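Excluded from the complex is one protein chain; the other protein chains are retained at their positions.
Residue numbering begins at 1 within each chain, and the chains themselves are lettered A and B in the order written.
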Amino acid sequence: MSYAQRGMDWVRALPKPAKIVLWVLFLVFLFALPLLNIPFITTPDSDFGGVLFTVSTYVLVALGLNIVVGYAGLLDLGYVGFYAIGAYTVGVLSSLHGSWPWLWTVPVAIGAALISGILLGAPTLRVRGDYLAIVTLGFGEIVRLTLVNSQWLNGAQGISNIPRPPGAELFEVPSLDWSSGAPVVDLSNTTTFLKFGITDQIPYYWLALSVILLVLLFDKLVKDSRVGRAWEATREDEDAAELMGVPTFRFKLLAFALGACIGGLSGALFAGKAGFISPDSFVLLLSILFIAAVVVGGAGNRWGVILGAIVVGYFPERFRDFADFRVLVFGLALMLLAIFRPQGILPPRRAVRAIEADEKLEALEEGEVRV
Amino acid sequence: MQYLFDNFWALTITGLTLGAVYALVALGYTLVYGVLRLINFAHSEVFMYGTFAALWVVTFLGGNATGSIAQVIFWIAMMFVAAMAMSGLIAVLLERFAYRPLRKRNAPPLIALISAIGASFVLAEIMGLREKITGWFGLDTPLATYVRNSRNNAGMPEIITPQPVFTLGDYAVTNVDIFVIVGAIAIMIMLDQFVKRSRLGRGIRAVAQDPESAALMGVNRDRVIQVTFLVGGVMAGAAAAFYMLKIGITRYDAGFILGVKAFTAAVLGGIGNLRGALLGGFVLGLAENYGSAIVGTEWKDVVAFLLLVVILLFRPTGLLGESLGKARA
């Protein structure tokens, strides 16, 4: 059992109020992370707020892809396509062919990704799983080539001047300075609360983190229901699931479409922060890094894929010398994991489910719900 | 549309030459799928290494456009030998390190696919980083001709100048076109005969049809699988050599698009079906050329991908159906 798992068990064993306090503290820590400037963790070569934002988009994408790959067992190698569709929807509506505010474009971006997910999924989810991998790979490339070739989308030049998310300049938040060896509150280096500007990237990270929390909640609620069970049954044995009354095609399509939505949402966030997008932002490589994040962390376990996304998104930024080799390293990691630990670093665990199921049973027996 | 009619023969011949390359690469997908029921995702890199082997050997031998007939024949022969050897070797290594350990553990196909994706990126990146990697050993200067600018296109010196041989409509068919099309078909006929008549070929067919019975009948499955990868790799090597003769440029990521297209060809013909791969390759080569003539050449790759989606939609078993040897019940 790994340390991470032991840690999780320790948290689970705590009484409820302690758990809540711990979670709140952890959340505060996450939000404060870019201001703490903790030595070693903070990236020396690039703006830490920006890095945290990048890592957050990886986490968001990995959570979305986990629904498709981890829960429903569909290997989607074209996930970057949905990410691109989300970003370009924002770009087109807010800058290139319209002047909508960023916030309004986000639901449209999610909708566009959803529709493209259904259009791609409806014909292809009926074919064998290994074919799906290739078709989705092709889809990712079709999207990119379309962006490059389409004059209406400004071709290879991309879209610039995408508006930022709406903000308000409410108050200043100070940061910590460690240059003397111990942390000192630094009042000269502050972040304006919710000013989405160019230089200070920290508010974007806060936004992305909030979105991640919402998606996590959504993920948990949906997974822990008939829908989640149907996905897992389909993944385990599609024919048997069908014969137990699961309309497998419908559930596969649902997983694919929800995954696409989250991909589109991530793309919209990315466009809002970057201000500029071009086809080069959506290369195939990203799809593979996304898959690596999910598989390395442990497909099917949301904490596992978050860990995987942090590994894939953070390490190349922290160790810049390593950036050139990151595809090589992640390729190698995929191979080695497939061979030696196909379930990933942090695989879904039965013990956790057992505890949750026991809690539910208790509730059932105590409550008046008796059928 | 008018463009299609005006350039019909040019498009047809280009389509057939590219189709021949697709077909040869598709054979590798089809053979491996036949015996393992697995998409060898990294097969595209097997092809890519072949293109570099061809390029390097021609550079090493000082190939140029003014060689005598004997020299040109020698260069071409060496080019094929090098490409086929390199691709065969990579394919066998791939089987040994990315697939066999998984097979021993009875891993599900999805895990094998992930391992293959990993292997594919490792292979492509090693080629893309060859300048840095050789640099660690101080070899980047002596090998500069071979490793310089490893992320960029690498071009091969032209060793046969395309000469018109005869005209079709108003397109002059060149010696290179004829060599590629005829050569590729000849190699495929040889392969077909090999699989049909040789002992190893029978082993491949036996494993493809029923691995368990084949094992009971004394077929060494591991060996058959190894040979299958080798044969698929050698075919991809031949494709790489033809490709370098016709196109002449390669890159560390050249395998990807070609791989997806060859896979499309394999599915189009009916994966697991050798003759299907041939047919699929030519049909795809023609379709994407005609298609791009109608909607514009920049959409060529999109046409090929869309074709793949459409086939899977309407006839997932391909034109000739799935089989290796005889149809399965």
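For this structure, a couple of remarks:
Note that in this section a contact is a pair of C-beta atoms (placed from the backbone, for glycine too) under 8 Å apart; a residue touches a chain by one contact, two chains touch by 3 or more.
Definition applied: contacts and distances are computed from a predicted model.
Per its UniProt record, the hidden chain corresponds to "Branched-chain amino acid ABC transporter ATP-binding protein" from the list "Electron transfer flavoprotein subunit alpha", "Ferredoxin reductase", "Branched-chain amino acid ABC transporter ATP-binding protein" or "Xylose transport system permease protein XylH". Among A:L35, A:V51 or A:A233, only A:A233 touches the chain left out of the display.
Of the listed positions A:L194, A:V222 or A:L332, the one in contact with the omitted chain in the full complex is A:V222. Residue A:L258 is the one among A:L33, A:I110 or A:L258 that touches the chain not shown. For subunit A, the residues touching the chain absent from view are 218, 221-222, 224-230, 232-233, 236-237, 239-248, 254, 258, 348, 350, 353-354, 357-358, 360-361, 364, 367, 369-371.
We adopt the following convention: only the chains that are shown with their structure count from here on.
By the touch criterion stated above, subunit A contacts subunit B in their complex at residues 73, 75, 77, 123-124, 127-131, 133-135, 137-139, 141-142, 145-146, 148-149, 284, 288, 291, 295, 324-325, 327-328, 330-339, 342. The part of subunit B that touches subunit A in the complex is made up of residues 38-39, 41, 97-98, 101-102, 105, 107, 109-115, 117-122, 124-126, 129, 132, 256-257, 260, 263-264, 267, 296, 298-299, 301-302, 305-306, 308-309, 312-313, 316.
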